Each structure stands twice: as structure tokens, then as C-alpha cells.
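Input: one structure, supplied below.
One chain of protein is taken out of this complex; the other chains stay put.
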Amino acid sequence: MTAVVEQPPAQPKVKAGGGERGLIDLVLRFREAGILGALVVLVAVTTVINPRFLSAQGVEDIFLNASILALLAVGQTLVVVTRNIDLSVGSVVGLVAFVVGDFVSGTQHGVLVAVALGVAIGAACGLVNGLLVSFCGVPALVVTLGTLYVIQGLNHYIAHGEQISAAEVPGAILSLGNGDLLGIPYLPLISVAVMLAVGYYLRSYSSGREFYAIGSSPEAARLAGIPIRRRVLTAYLAAGVLAGLAGTLWLARFGTVVADPARGWELDVVAAVVVGGVAIVGGVGTVYGAALGALLITTIGSVLVVLKINPFWQEAIVGLLLLLAISADRLVALRLARVLRKRNVRHG
Amino acid sequence: MAEATGTVRGKGAGAGRFVRWDVVVTALLVAVFFGGVGISPDFGNTDNLSFALGDLGEIALIALPMTLLVVCGQVDLSVASVLGLAGALTGWLWNAGWAFETIVPVVLVVGVVCGLVNGLLVTRLGLPSLAVTIGTLSLYRGLAYVVLGTEAVSQFPAQYAELTTTNVPGTPIPYQVALFVLLAVVTALVLHATGVGRALFAIGAQEDAAFHAGIRVKRIKLVLFVVSGLVAAFAGIVYTLRYGSARADNGVGLELAVIAAVLLGGVDFDGGKGTLGGVISGVLLIGLLRNLLMLNDVATEIQSIVTGLLLIVSVLTPRLAGVVRERRARRRPAAAPA
Amino acid sequence: MNTSAPPAPPRLALVDVSKAFGAVQALRGVTVELYAGEVHALAGENGAGKSTVVKTFAGVHRPDSGEVRLDGEPVVFGGPADAQAAGVAVIYQEPTLFPDLSVAENIFMGRQPRTSLGRIDRRAMHAAAADLFARLGVPLDPAQPARGLSIADQQVVEIAKAISRDAKVLIMDEPTAALTGQEVARLFAVTRTLREAGCAILFISHRLEEIFELCQRVTTLRDGTWVGTETLDGLTTDDLVQRMVGRELDDLYPKQEVAPGRVALKVSRLTREGVFTDVSFQVRRGEIVALAGLVGAGRSEVARAIFGVDRWDAGEVEVDGRALPPASPTAAMAAGLAFVPEDRRQQGLVMDMSIERNMGLTQLRSLRRASGPGPLISRRVERDRARDWALRLQLKFSRLSDPVGVLSGGNQQKVVLAKWLATEPSVLIVDEPTRGIDVGTKAEVHRLLSELAAQDMAVLMISSDLPEVLGMADRVLVMHEGRLVAEIPRAEATEESVMAAATGQRAGKEAA
Partner (left out) sequence: GTTKDSANSGGGAGAASTASANPNAPLKEGIKLAFLPKQINNPYLTLVDKAGISAAGEYKGEAKEVGPSDASASSQVSYINTLVQQRQDAILISANDPNAVCGPLQQARQRGIKVVSYDSDTAPECRDVFINQAASEEIGRSQVKLLAELMDGEGEFAVLSATANATNQNTWIKYMQEELKKPEYAKMKLVKIAYGDDDDQKSFQQTQGLLQAYPNLKGIIAPTTVGIAAAARYISGSQYKGKVVVTGLGTPNQMRQFVKDGTVEKFQLWNPNDLGYLASYAAAALVSGQITGKQGEVLKAGRLGERTVGANGEIVLGPPFTFEASNIDQFDF
């Protein structure tokens, strides 16, 4: 480190930094790679024990099951990255599934109408959350817990003990949930498309990076002139829109909908996001990780059934795996930080 | 200069102090109570009130350590699952012929272990407590199912079960409420008048600074999680006795109710701010309001909506009041240094 | 107060601006005019309102009365974004980085180089950042995350961020407080280039010699009021101090000669891999030992390890003959150590907590004992003790129950000192004790340290302010690249000898 006195320090520095950067990149990439690895192992082991797990029907089922959770996880990531949280997603999905179902029941409305209505309702919910959090500056957890209760109540009020029955939902809409394109069901296609689009935006666009900046340090973001309110509002709006879409897809997939069908999903979604390596304190994480987290959690559920593990163990194992995932992630990060310190370039 | 401005500032800040969450919530509580007595004759009778208070029992108990945790910037979402696990264990051991007097300490130890697991994961690995306890929320609930499966165990010894449904002799106060009052006083003193309390606020507001001041951050957090587990397990036994039924799904979703009460009471989820008095008001407000709505046959869905709105309003009011005050202050800036 | 104003209107100006926070009148009728091609200094004691001026320029605060003028026209900055759009770049007093993002992203947030498709061009961004660091002569990796940067490096990133904006107006609030001579010289070179290119610059520093070196004119504030604006030519340091504090300044380095006593702190072969290696030294009672070195030499890290906030890999620390367990600040405190950390915002103070509670935080046990029997702490005792210290250190505050975050930077530093001195330590480690403290207070802090040493305390002082090191220390230990390379007694300590050791030119020769 004689560079300090010499004129062009850039030359040796950038080189030295290259190695370090590689390491850091590895850590960052590892978050997703780790989940992917766990997923592969899980699937491999299960398939060895029960080959039907990887049958066409089996794979299709897993992807179908994960799609809706993954969509929600993508939306939640946007919010969590800005150091906020949206606990109302589950209730929004329920409300949308029910209201859209009610609207299209017994009619011949097509997919577009259903999606548009669902997205509109979701956007409205997201807008309320977003306005409260960003413009009124009230804590996200409290607000969205509040809207969770309100939306849940609204859903029950509208439902009034009735249910939407698959028989009355137009076939076009049901086929959105169960049909496929060239053998690949629509649902995962939609989720993957949304995930890629959002992920690309977050990584490669200036405004996308601002979501991370806000979550990393709101105070610094304010001083940097980042339009915090607008971005946070956008995050909630997007989460709402995706929840609306997810609600419509829920209707399309299941057909039968009772009031508040996705009750308790907020914790699943948050779990997926956390398992996927998105820091709950904001600033870190990708939608790919979150979507993988959703896939992992869903897969665990299916695997336990397929492996004929006592269903009573299922919840415990999901919890355990969640803990393992975050602990492993953390341990690797700590180990790497230590390695980085020891090869501290400045004293190297 | 210090002295001169000191007196002037007193007034302005006094007005600012008034509009705090906990004050708003306490005011609402008073309003609901007297409004309730006015609207519904059955609301104010001691029978109903002591039931309504007793019905809050477990939420209120768990809210105490939860307040400490949230003040210290942590959260324990696994409490309801620990409660369920404690209930399931109680039932299982009871079925297996254990003496109830042995079951209680064993179950409490299990609660401590649950808290310890949470605490160690948070302090040793430095994981965010929200993530950890979402994990243990599933884990402990799952274990409850593993222990008890589909069974529902009942018929616990009457002499203990009665303690959870009867009043302290000669008073309209349920035993649980008496216990809660006792623990609340202790918790309030710890939080607001001891060194540990000071440390909790410091950790919640700025952990690094607290650590640099020689505060044993990790140990304090660990102890808090352990206490939280212990209280949740105790609440699990109470719950089981009160409903006379040990089931794996006892208290599902209770954690959100507890957190709602704590937040409603004005504790900042980011840590470092809040009062225990506010939390107690929050707990009571949710309980009494629910009771009042039920008595007037307001449908469940409306109750849910009211609870949600209450949460939103309770955080919104002080903010809006603050904004209004600021506007007003800005309009007459010259007045300040008078 | 003759100002030879150039004919063109000032680039950016505050005209007759007042600003109050609650009942605290931070600014009263203040006028500051920044002209193109000029470096303008803002001088004043801690809490005089300098940073408030900066934040008003930056659009963070809106004036209660008076106006901001851009090229002679009144403007209203609705927020920092507006000011930035108008070509104002600001280095705030406290670094404001995004810890999770890379250094390069921190610099270019919101204006990253784009490809033709509008997406971020990372390669170009990193190259541009590396370029900036080269200009500032600091070896930082653009891809490194900002988390874990030392205060000095953070400050460097802030500087890079500001100069990368090619702003018309550059405002720097104590940019040099964390820097050593090397970086300061680089910064000044860059600043001069910008000035010559027609930039209007506002510069704040408590190191008055820097003001004289860099600036053309100076505006002085006292307790939020405007004292005067004048050219620096012909002005002496004493004049400037006179204007700032309204009185003659006492001796800035009131060092008392004390015969050193027993060894109080003994550090043997302390090593933390990758950070510092094989550090051994002793500090005796009554001694002030300075730890000098370039930014990043590892001085703060040594102090942190001694106090136990960081773990060490090998070696031993003894206080008054008793070995300390590793990584336990609580044990270190019990043994009589006190540590004033360099980052007061993150480590020194709990910003949202009141002044009195902050002071009490290090003495919870003794407060409890003083409050009578039982585990409770009396608020009266807590407040009385805090008031004593506030008066002793001449803290400028309105109420002890105010959050410490509303104090000016220098007054915050006093609170940190108070909170540690109140523990009555036998060994006091201070990391940059006077960073951001005005000259008047600095003298007080120095007198305090000197007194404490005279009362048999051992003081280990880390400072990047060389005059301070030379003025206060009985011995100077010099670190270079994580090793102790020299021990220089007071008599031989000169700017040249210390700098030579710090830059490694005498490495190994005089190592202790």
C-alpha cells in the first residue's frame, strides 16, 4: 500500500479490488445459489425415493402451487427492500379472489375483465397502504396490520357466508389457472415473466436502484434527493397490483373461493422472502431469491406428502428449514467477512 | 443561554408531549368505556367486565415481555406457537398420567428452551428476530402437532382449572387479572425505572452505541427471549386450563393480536420508544371494544374492520397533529423567542 | 467590514435568513453570499449555526424568514432534490452513505452512467469512481460496499460524490475533520481546481489554519447571528477567533508536565488478523500518549480491540496489572477503562435518547447505588449528575431531556466525553476527541485531558490532528499499515518526524 504517496493509485488498486470484488460477488450470488442448491438436493433425494415426484404431473403441480406465492414474494420484495413491509397481501388476495369471483360468476366475462378488475382492486389496496406509509409517515407494520384487519373484515362482509363455486366461474377464466401453453401451464409462465421483469428493472435502472438506496439508509436517501415517497408508494402499488393479479389467478386456479381464502399467507410470503435472502431491514436482496424462496417452501410442502412423512411433522420441518436457510446464509456471510478482513487489501 | 431557552422551550415541548400515541390510546380507552356504559346496560356490569378482562388474560400476559422486546428493537412472533406447544405438552403429559404439579414446571422449562433457541439464534448468529421467530413460529406449532396430533385432551384438575375462571374471593377481579396487574407493575418498573430499562431503550434506539457503552446487549436480548418463552408457556397452561382443552392449535394467530396491542399502545416497532402504560391501554382498548361490539351484535367482520381502523388511526393521529402543529408554528415564527 | 463584492450577483446566497427549531433560534438574520471562483469560509463555534446554513442551502431546511437566492433570483428549494437540480452539491457534516450499496453506486446514485437503452452502465460507473479516487489519491475499491468503511473513508466517498457532480456550487461542512494531512492536501488541490473552473465553494472547518490556506473570504456566526463577512487577507487567527467567540482565546494546548506513575495500560503483542499486527506499548498514569498515523493505519482498530468491542486474535491487554478478557467492554469498564469512540453518531451516542439518559448510560450501576437501596434509578439523581457534567463541560443545550441528536456536533462530542469521564476511569482512550469541536471548546477539552492526566489518569489519545498530537502528547506512538513503527518522545516529536514514521519512511528503525 505504497500507493497513497505515489500519484496514480488507481492502477494497483483496481486490480487488487478485482479479487475482492469476485469474492463479494460470490457471496451475493451465493444467496440465490444456496437456495437453488437446497432445492436441487431436496428434489433429487425425493425423486430417488419416489420417482413419481418428478413425473410431468408432479412437476406441474409444484410449479402451479408455487406460482402464486412467488408472485406475492416478488411484490413483497419490492416493499421489503425499501425497509417496509406489507402484511396485508394475504387479505388482498382473498378479497380480490372473492370479489372477482362474485363478479364473473354466472357471466361469460373473459380473462381480461377478471384480471383488470383484480389488478384494479389490488392497486387500490396498495395505494391506500402506500399513501399511509409514504405520505403520512406512519410505520408500515402497524398500517398494514391495520389494513389486513380492515380488508379481511370487508371480505367477510361482502361474502356474508356465501362462497364462489367453480361451477359458476366462466370456463375461460378457469382455463387460465389450469391451461397451458406448449405444455407449460400459464401460472408459472406469468410468475416467471413478472419476476424477470421486476428483477431486471431493479438491477439495471437508476430508479430501481433507488429502492435499495431507500432501504439501505432512508436518511441518506432523503439528502440525496431521492423521491422517497414516490418510490415507496410505487413499491406498495406494485405489491398491491401483484396481489391483485395473484388473487385473480387464485380464482382461476381453485375456482371455489370462500371468504378470506388466503388467510395467514402474509407470514408465508414474508417467510419466502426471508428464505430468499432479502434482508428484512431493507437494502439487500433480489426478486429471484424471493421467488426461489417461494418455490423452496412450496416444494418442501409437497415433498413431505410424497415422502409420506407424518403430516404433523410438516409444519415443524418447514420452520426448521427456514431457520437452517437463514442461519446457513448468515454463517457463510460471516465466514466470508472474516476472509475478506484477513486479506485486507490495504495491509496486504 | 441554556437556562434562558430552557424555560421558553418548556411550553412548546409540553404541547408536543401531549399528543403521543399512548395518550391518544388511553383517551380512546376512557371514551370507549364510558361510551359503552352509556350505550349498553350490560357492558358496565361487573360480571361482564370481569369476563371481558379475564378473556384478555393470555394476550395481556404475553404483551408484557413483548413490550420489552419491541422496545429493545426485537420481536417474538413465536409466542402463540409456544403457547400452543405448552398446551399440547400439558395435555400429552396429563394423558400419560403425570401429576399436574410436575407437568407445570416441565412445561415452563420447555418454554424457556423455546425462548433460548430464539435468543441464541438472534444473538449468536446475529439474525433478525423477525425472520428467526417466523421460523420458530412454524417449528413450535409443528412440534405441538407432533406431540398431540389430533387429540384434544380435557378434564384437568378442577382445583387448578377454577383458578383460571374464578375471581379472587370477595372481589370481582379474576385471578388472572390480579396476576397481570402484579406483573405489569413489575414490568413497568423494570422498563421505566431501572438500569435494565434504560439499557433496553438504548439498545432499541441504537444498538451499537449501547454496546460501546458497555451494555451487555446480547445477554439482555437473550434473557428477554427466554422470559418471553417462559411467559408464553405459562400463558399456554392458563389457556389450556381456562378452556379446559389442550389442543395443538390452541391460540393460533394470537401473536398478531399481541403485536397489535403492543403497537396500538404506542410502542415503536423500530425500537427505542414506548411506554408500558400505553401497551396496557392498548390491550384493554382492544378487549373492551370487542366486548362492546359483540354485546351490540355487531358482526365479526365489522369488529375486524374496527380493530384495523383503530390501529391505523392510533398511529395517524399523532402524526397529523404533529404536522398541524408544525404548520402553525411556521406561520408565526417570530413568536418563539419572546 | 468592507466587502469587495465582485460585480456579478452571487451564485447562491442566503439573505437575512432566520430559522428556528422549536424554541431554539438557530439562525437570526444571517446573510451568506457565495461567488463563483471563490472559496468562502464559514466560521463559528459549535452550535453557531453553520450546519444549519449548509442545510438551508441544500434545501433540507426552509428558512422561516429571509430568502435563498440563486444567481440573484429568489428561489424556494422544496427539498434536497431541488437544490441538486440547481447545481448545488453538498458534503454534509455527518457522512450519509448507503451501507448496502457499493461505493460507486453511492457516488452516482440517481445519475448513474447509462447505456443507450437507459440501463445502468456498471463498467463506466466503476471506471468513473476509480477515476475520482485517483484524483483524491485514495485507494478505494469502487465495488466495495460502503458498510464497514472507516469514518475517514466514508468522508472520502462523500467528497468524491460531491465533486463528481460538476456542481456550480460546492458546499463542504467540515470535510476535513476525519482526514489527515495527506488527504487534506489532495482535497485542497481538487478544490482549487474546481474554484478555478468557476465553482462557488463554501468551506467549513474548525481547523483555522485550513481556512487561511484555502479560502478568500469568511463569514462568521455567533449563536446564530451574523457577525461579519470579510476577506481573509490581513486577518490573523486571533482576529478570527475573537470574532467567533467574542473573547481572547486561551492557550490551545495547555499541557501540564506530570511525572508519570505506575503502568496503567499494558498492551502486549496484540494482533487482529488483517487489521493490525503485533502491537505492544504501555501507558503510565499521568501520561498522555498519542497514537498517530495515516487514515486507515489501524489506530482505531487497536483502541476498539483494547476496549473489547472487537475481538483480538492474539496478544494480551492488562489494566493496572490485571489481564482483560477478550471482547468484553463490560469487563474493560469494570477494570477502569473508558473509550470515546470515533463515530459518535453510531457508537458514541443514542441520538434519539435524551442528553441525561445518554450520560447515564455508562453508569447505570453507580446511578442505582446513588439512588438509594433497591434496584430503581432515581430520575433526580440521574438529572443532577448530568447537569453537573453539562456545566463542567459548558454544554450548550436547552433542556437535559431533549434528544441528544438536536445538539450541534461539537456539543454532542462533549456529551460523549461527559458520559465517559463520569465513570471515573483510570485509563481513558479517546479516539479523535476533538473532531468537529470548535477552537474554544477544543482548548477546554485539552485542558480537561491535561487535568485528568495530572490527576493520575492514563490517557491514550488517537488523533489525526497533528498539532494536537504534538501539543498534548508526552509520547507519540506511530502506526503504519497495522504495525507500530515508531515511538517518539515529546522532545523529539516534530511534524516531520511523525509524518516520516507514519508514511513508513522510518519503518522498523525506532519501533518500540
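In this document, chain identifiers A, B and C correspond to the written order of the chains, with residue numbering beginning at 1 in each.
Here, contacts are C-beta pairs under 8 Å (C-beta built on N, C-alpha and C of every residue); 3 or more make two chains touch, one makes a residue touch a chain.
Computed from a prediction, not measured in an experiment: that's the story for all the values here.
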### Task
Could you tell me which of the visible chains the hidden chain touches?
A, B
### Option touching the unshown chain, where B:Leu108, B:Ala161 or B:Val306 are the choices
B:Ala161
### Message
Of the residues A:Gly244, A:Pro261 or A:Gly283, I need the one that contacts the missing chain.
### Response
A:Pro261
### Summary
Residue positions on chain B contacting the omitted chain are 42, 45, 47-48, 51, 55, 94-95, 97-102, 145, 149-152, 154-161, 165, 239, 242-245, 247-253, 290-291, 294-295, 297, 299-301, 304
### Contacts of chain A with the absent chain, listed as residue ranges
50, 52-53, 55, 57-58, 61, 65, 152, 156, 159-163, 165-167, 178, 250, 254-263, 301-302, 305-308, 311-312
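One rule holds for everything that comes next: only the chains that are shown with their structure count from here on.
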### Query
Which integer distance in Å separates the CA centroid of chain A from that of chain C?
42
### Centroid distance [mean C-alpha coordinates] between chain B and chain A, Å
29
### Task
Mark out which residues of chain A touch at least two other chains, giving numbers and ranges.
279
### Query
Residues of chain B touching 2+ other chains?
none
### Task
Please name which positions on chain A make contact with chain B in the complex.
132, 136-139, 141-143, 145-157, 264, 267, 270-271, 274, 279-281, 310, 312-320, 322-323, 326-327, 330-331, 334
### Query
In the complex formed with chain A, which residues of chain C make contact?
58, 60, 79-85, 90, 92, 96-101, 105, 109-112, 114, 118-120, 130-131, 133-134, 137-145, 182, 273-275, 294, 296, 298, 481-482, 503-504
### Query
Once bound in the complex, which stretches of chain B touch chain A?
77, 121, 125-128, 130-132, 134-143, 145-146, 149, 248, 253, 256, 259-260, 263, 268-270, 299-312, 314-316, 319-320
